[in-house]
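A single protein chain has been omitted; all remaining protein chains appear in their positions.
Should a chain be cited, it is by its letter among A, B and C, assigned in written order, with residues numbered from 1 in that chain.
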Amino acid sequence: MLVFKDGKIVHEVQIRVTYKDTDKMGYSYYGNYPTYFEIARTEFLRELGLSYKKLEDDGFLLPIANMSIKYLKPAKYDDLLTVRTSYKKLHSVKVEFEYEIFNQNGEILNQASTLLVFVDVNSRKPIRAPEYYMNAMSRFFEQNKN
Amino acid sequence: MLVFKDGKIVHEVQIRVTYKDTDKMGYSYYGNYPTYFEIARTEFLRELGLSYKKLEDDGFLLPIANMSIKYLKPAKYDDLLTVRTSYKKLHSVKVEFEYEIFNQNGEILNQASTLLVFVDVNSRKPIRAPEYYMNAMSRFFEQNKN
Amino acid sequence: MLVFKDGKIVHEVQIRVTYKDTDKMGYSYYGNYPTYFEIARTEFLRELGLSYKKLEDDGFLLPIANMSIKYLKPAKYDDLLTVRTSYKKLHSVKVEFEYEIFNQNGEILNQASTLLVFVDVNSRKPIRAPEYYMNAMSRFFEQNKN
Partner (left out) sequence: MLVFKDGKIVHEVQIRVTYKDTDKMGYSYYGNYPTYFEIARTEFLRELGLSYKKLEDDGFLLPIANMSIKYLKPAKYDDLLTVRTSYKKLHSVKVEFEYEIFNQNGEILNQASTLLVFVDVNSRKPIRAPEYYMNAMSRFFEQNKN
């Protein structure tokens, strides 16, 4: 589900908290959230017609440069989380996502941001994103401008 | 190994990057670092004579409130990482740690910080740390003051 | 999706292989399959109207006693796996599941079985499954007998 809101591309995906995710507090372990964000941004891209797998097959890696997370409330076993991913500004080298996670009662559990950088698979140096990535993103911004 | 340096308690621990940690880039997945930090701060506390397990058994949980990570260089399979954990200032309710991760060549790979908060196991509300935690920490600061 | 086939209750669920799941071979790490099976049997029970969370809240734990896995072909990044779970025979104390995993091309990747045992949350000793579990299972077998 992709929408345009407040100048951002916004996407939502649902993720179920597994038993594996839980820790002895009965919460989803704090180290699981990066995986939730990975799933969220991959599905975000897929909805835009962009496959992260294809990007890699085409020689573009997207390692993480920065991540920042606020843990507001715990996610619990079997919770059905909604991860809302926002993309605000098109860049040719870096990709910034913001995330909010809600539980099935609409409570906000988590706020986070990640910065990824396009890197060449061979040189492992920063490179510009491929044309089709830039086009898919800018097309969505154009269509929703007014 | 605990030392006192620049007004901070500093601890180092070594962690081996497992095959499980790797992803298809050949790097340690970005979501593994919270686990590295957990191991590092647990061993930090153990060296001070504090068992995180005992804290929990005594009714004190330490969930994460905030985490911030800079990924500078990738950790690779079978790398022997050194996680350097620093603790600067004694608080009675929250615990702030800073982390730096180095590989076996001395290259810095990662810089991070976490904020944890003491929480009562029953009410799940913030509480003051137990006396023995405050004492162990302040004793170390006192001993190393001059 | 629950069906009755060859005397077994058979359920299928789809799981996407994440980046986190991959290892440096480009395969889903062999240690991820227990999590795939956990998701599969949880959704199996949910389709039958049984919540594993509710079972635990009611005091019934289901730890694993045995697991056996054959790795036939690797699962790869972004593969959309189908996990087919089969339940053959109703027991009052133990739960046996069999699993087959297929990729999006219909190739079989994995065959496995697990044995779980009902355990009391307080004594941590084996106990008989609750009535509503026995009823949900036997009702499905009865309905599909002929």
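Everything that follows uses one rule, which is that a contact is a pair of C-beta atoms (placed from the backbone, for glycine too) under 8 Å apart; a residue touches a chain by one contact, two chains touch by 3 or more.
None of these values were measured; they are calculated from a predicted model.
Listed residues A:Gly7, A:Gly26 or A:Gly59: the one in touch with the omitted chain is A:Gly26.
In the complete complex, the hidden chain is touched by one of C:Val3, C:Ile64, C:Leu80 or C:Val93, namely C:Ile64. Residues 19-20, 22-24, 26, 29, 31, 77 are the ones on subunit A that touch the missing chain. One chain is missing from the display, and on subunit C it is touched by residues 24-25, 27, 29-35, 38, 56, 61, 63-71, 74. Mapped onto subunit B, contacts with the missing chain fall at residues 16, 18-20, 34-35, 38-39, 42, 51-53, 56, 77-78.
We take it that only the chains that are shown with their structure count from here on.
A rotation of 180 degrees, rounded to the nearest 5, superposes the Cα atoms of subunit A on subunit B. Rounded to whole angstrom units, the spacing between the C-alpha centres of subunit B and subunit C is 36. Subunit C has residues 19-20, 77 in contact with two or more other chains.
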